[in-house]
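Shown next, in structure tokens, is the structure this report addresses.
Of the protein chains in this complex, all but one are displayed in their positions.
So, chain A:
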Amino acid sequence: MRYTRISASFIVLCTYILTTESKLSGRQDSFEEELLISPLDDGKLLTHFQFTTLVELDSSKEKQGKLSHYGLFPKAIGQVINHHNVQELHLTFTQGRWQYEEWGYPVAQSAGTGVELWAWMRADANIETNWRSLTNTLSGLFCASLNFIDDTLTSRPELSFRPEGSNNSYYHNRHMNEGVELRYGHLPHENVCTENLTPWLKLLPCKSKAGIAALLNAHKLYDTNYHSMAIHILPVCQDDACTVQKLKLVQTVTSVLDPVRDTGRRDWSLTSLFDRDIPSYCPVSERSSVMVRLPAQKESFQLSPNYEVITGKKQHNQKNMAYYDLKKATEPLNLQMTWDEESFLYPAEPLKPGIVAHKYLTGYGHERGGVTVNIFNQLNDSQEIDYFDSVPWYLKLYLHTLKVSVLGHESISQKDIVKDMYYQPAIDRSRPQVLEMKLLLPPNSVTAVSIEFDKVFLKYTEHRPDANRGFDVGPAIISAVVPEHINDMAANEFNAISKHTDMEALSQIKVYTEILLASLPTPDFSMPYNVITLTCTVIALFFGSLFKLLIQKFEVVEDEGQDQQPEKTT
């Protein structure tokens, strides 16, 4: 094995030279693809595919940054965001639940089960129409039920979901943060499968024909513990003064595979994981690389073929990465990693990420319920977080029952924890409740946020076809800016390399809780017909007898020696 130590900055320099190549199609655009493979502590294997397309926006012209001639940037996406005046858009399809305790924080931030869509849009008179049209268009584009994100599921977070990325134009260009509004929608009960992946792949310049995207085999990709597919569009600044703006499209696929499940060993190769190898790099890409996060002990594993090693720059968090440049590869790449161990032993001690949260349903019966979110702060410092929860209108929250307390420290009053709060009450059948809070979590503590609600008796047409299953309620989302060393995942190093920027001392994280299943009182759906039938029968019986009585002739039958007695004859 040959170890070559080159610094990340060198690669950054190389790629920067490559990107300054002029294009005829009017604008400079570039495409990069990266694959990160990282063994997780519990023997699972994280694979993270990231495809970045950058296109220059000419904001100077009357076009106002609108594109009509596309090169590497997908036309479908460009048209969608132009047509709906979208400035920034994040769409994530997730299946399964990210295990924060075992896996740390994900590379891709959005990780709530189901489909999540949030967008910063120009706040003109048509914004509501645009949002509705956007959900419908994306629904068609990705073969998903996004059109069900209607008014009753759409919220406007005030504290969470700020524009992403430190070089996002929002933070640098005054024009970009004037008159924009946020819309957020989440569909927890959405199954993600091949039909969503196929249109997603078609957006890539090389589709799945070349490059690392060739590995995206739907048969294998969905046979995993966790799978998340996302598309992020954001405007970014290319310099400090933000004179050059580009539109950045990031497409990611994250999946957590389990090699231990089949063999009991952690060994893997690309063919065993995906049934394929990487045939070549994508010819239009400017960078095409595979990175494998190396375990701390050098002796415990073998990785082939030979690789270069990159080391993260930060002292306290040195992690080695094996780096493969596909552009230099001459033959198809099939990575292979074997571990020097008989069989994998599961670690007894779980990873301790800084901030984790869990959400539970409380209460009993079909009338009253409640929800509790436990937020664990395992840091030694107090930590400020943004809490976001959007609850559908059919669970009627009672704000007076909202309790924020630190478990085991009843002396700490609610005022000390809740720094800021934003609550939007629901309107029946038109908007959800939104609860947002800025919380200051004490060090090494568990903070519980609990609130009670009433379950609404829905009209019978408002129930879903599988009414007895219950209604899915989206996750609570905690966003925080934590010290960088807490974020133990490969995300930081990965981002540092791929984004060409120096690592920041602080990193932004988002923690998604579980989604909940609330069962509402469910009617017997044949009831209306039963009622009609029964009522009709009763009325008919009553009418029949009454009518008969009215038209009947009563005659006196003379019986010998007896008194007169009315008797029925017809």
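Note that in this section a contact is a pair of C-beta atoms (placed from the backbone, for glycine too) under 8 Å apart; a residue touches a chain by one contact, two chains touch by 3 or more; residues count from 1.
Note that in this section contacts and distances are computed from a predicted model.
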**Complete:** The chain not rendered here carries, per UniProt and among "GPI transamidase component PIG-S", "Trafficking protein particle complex subunit", "ATP-dependent DNA helicase II subunit 1" or "Kinase-like domain-containing protein", the name "GPI transamidase component PIG-S"
**Prompt:** Which is it among A:Leu399, A:Leu517 or A:Ala540 that touches the chain not included here?
**Reply:** A:Ala540
**Complete:** Among the options A:Ala76, A:Ala329 or A:Leu402, the absent chain makes contact with A:Ala76
**Touch with the omitted chain, as defined above, among A:Ile37, A:Leu117, A:Leu141 or A:Ala426** = A:Leu141
**Request:** Could you please point out the chain A residues that touch the chain left off the display?
**Result:** 23-26, 68-72, 74-76, 79-80, 83, 137, 140-141, 202, 205-207, 209-210, 280, 283-284, 529, 532-533, 536-537, 539-541, 543-544, 546-551, 553-556, 564, 566
